[in-house]
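Note that this complex is displayed minus one protein chain, with the remaining chains in position.
Naming follows writing order (A and B), and every chain is counted from residue 1.
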Amino acid sequence: MNPVNYLYLAALLFAIGATGVLIRRNAIVVFMCIELMLNACNLAFVAFSRLHGNLDGQIIAFFTMVVAAAEVVVGLAIIVSLFRSRHSASVDDASLMKL
Amino acid sequence: MENLIALLVAAPLLGAAVLLCGGRRLDRVGHWLGTLLAAASFVVGAVLFADMLGRGAEERTLSQHLFSWIPVEGFQADVAFQLDQLSMTFVLLITGVGTLIHIYSIGYMEHDERRRRFFGYLNLFLAAMLILVLADNYLLLYVGWEGVGLASYLLIGFWQHKPSAATAAKKAFLVNRVGDMGLSIAIMLMFTTFGTFAFGPVLEATGETSEGKLTAIGLMLLLAACGKSAQVPLQSWLGDAMEGPTPVSALIHAATMVTAGVYLIVRSGAIFNGAPDAQLVVTVVGAVTLLFGAIVGCAKDDIKKALAGSTMSQIGYMILAAGLGPIGYVFAIMHLVTHGFFKAGLFLGAGSVMHGMNDEVDMRKYGGLRKYMPVTFVTFGLGYLAIIGFPGLSGFFSKDKIIEAAFAKGGAEGWILGSVALLGAAITAFYMTRVMIMTFFGEERWRHRATASPDQPSAEPAAETHGEHDEPHPHESPRSMTIPMIVLAFGSVFAGGFFSIGDRFMHWLEPVTRHDHGHSPLSAATVTGATMVVLIIGVALAYVQYGRRPVPVTAPRGSLLTRAARRDLLQDDFNHVVLVRGGEHLTRSLVYVDHTLVDGVVNGTAASVGGLSGRLRKMQNGYARSYAVSMFGGVAVLIAATLLMRAV
């Protein structure tokens, strides 16, 4: 098996995650899909690391995880406060962009 | 001395400005002021004339450069006047006859509350006409040309409370615009051909110009002349122009306006000399109009319209003569001058008759007026004799010369033109005699006009049964009206003889227009004899028709030609069918195109933009997910494009 298959897997997971972001309305699930996309990227980075034979890819994946953690903290906090104020976790309910 | 030229124009222009801007304060003196300024212009003209006579034939041209009008690189338009023998002739005619008409109008318009304004317009008319004949270039001539059109519009529609007058004024203006278009195109052609439009350079350069260009310019000038001088096919306004006050008719027909076309053609003689085809068209137009006007004049019962037909016919003579080239220029102008006298006299006479007949214009309701209006009768009669060419009177000399010149044209053309001119003379004699008899001779048809039945004997005056206010009381006009008529009658009688004896007029104009005797196939005596014969035939026919038999008060149905002639030989119907209907259809189709195509495009664009916006608006649904899809799709497209570019 060519290790490039990891990249195909990453691409597939990324596309699935992106589709999920687009079709789900529950903000939490949307968030999960974003995490899925991030993880797909991480897998790609790790595969690239192996491809190039150095650790830079892994380091970037590591930073991605840190940033993802920070993002999840803030994002979930936003969802919680959103739910408190609107009693709903649906992203469609916050369609205030159109009056 | 040349500084006086501007004064010629300035005096009536000042009068017009003062009278039209002065307001009601001038109501009491306005007519005197207007007359005075017209007379002043005449006096200046006379002084200049005397001065001109004092110099040699070739040094008589004076010019005055007033100011540079449009000084542009390669385009120099000046306000400059040129006074030569031709202009001088016109100046004297315009100011002289114009002044007499001013004097006449004092009496004629006495009861019109807008008399001041009328005199203002008259002065404006004179000023415009003087600019026209004094201009030393075509552009300034065009200014005068348009000024004449404006003044005629204002005067013909002077009684604008009458819808017919307003319509007639509009018609005159519109028809004139067609001619003006010709003049403006001619000026443009001149500028492209010669690079200038001053008379001197243009007329000198005609020798080196191709005949085609000269023909084009000549035809455009002819179109202009047709408009102003009421020649076929732009003649239709003249008859309707009778809606104006009678002095205006006299002014338009005798001294100003209609003579402008003749002036233009004679002035542009050099152009026409170089374009024989254009000349031929000019003569044809003149000949056709000559017969046209004469036939119309035979059928009209309205005295002014009969005279209008006569004017058309006489101007036709002049145009015919002008079209003959150097053979005829002098005679065209000479006939113009003599015609100015007798036609002004005739119109003033007609006005005088109307004045005494409660503004009745139908000749069938006149008759036997010679007893009541002796001065009018005599002056009108002299004018009548002059116009039919009674030997010794003005018309005899001038018209006879034109007929002679027409024959002298030579070849088949000469014979045809000469015959037409002779025929015209016969018809002229017929219809003028008709006017004369119906107005001044015969039974007093106005006495029982109320019964309106020609069969009943006139023994019982209708006034007894129908009340006195119904019946006119013919009376002689006031002196302010009769004096100009008398003066004009003198002119009608003696002008022709004065001009012709010793060929004075010919020598006077020759330096400007040149003259060529031509080779007449007939001797002068033969032509004169023939003219006399047709004259007698015409008069005799009219006498038999109208003098021997009673004139019916209501017009008989008449022959087909008579009925057509009553309708001005269907000119209005022709215009209506061809121009008005055509224009309407064109307009309708344009409106249709506008509504469907243009509006369709415009509205369609708007509607499609609107519809598209409506669709696009739905994309802005406010859902973040929807926007995310478009972003994601955009990214996908970008990547696809990048990949494609790399692949290619």
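Definition applied: a contact is a pair of C-beta atoms (placed from the backbone, for glycine too) under 8 Å apart; a residue touches a chain by one contact, two chains touch by 3 or more.
The working rule: contacts and distances are computed from a predicted model.
Taking the options "2-oxoisovalerate dehydrogenase subunit beta", "NADH-quinone oxidoreductase subunit J", "Heme exporter protein D" or "Iron complex transport system ATP-binding protein" in turn, only "NADH-quinone oxidoreductase subunit J" matches the UniProt protein name of the chain that is not displayed. Although one chain is not shown, part of chain A still touches it, namely residues 1-9, 11-20, 22-26, 28-29, 31-33, 35-36, 39, 42-43, 46-47, 49-56, 58-59, 61-63, 65-74, 76-81, 83-84, 89-90, 92.
Take chain B: the residues that touch the chain left off the picture are 621, 623, 625-626, 629, 632-633, 635-636, 639-640, 643, 646-647.
Here, only the chains that are shown with their structure count from here on.
For this pair, chain A with chain B, the centres built from the Cα atoms lie 94 Å apart.
Here chain A touches chain B in the complex through residues 18, 21-23, 25, 91-92, 94-99, going by the rule given at the top.
Those residues of chain B lying in contact with chain A across their complex are 620-625, 627-629, 632.
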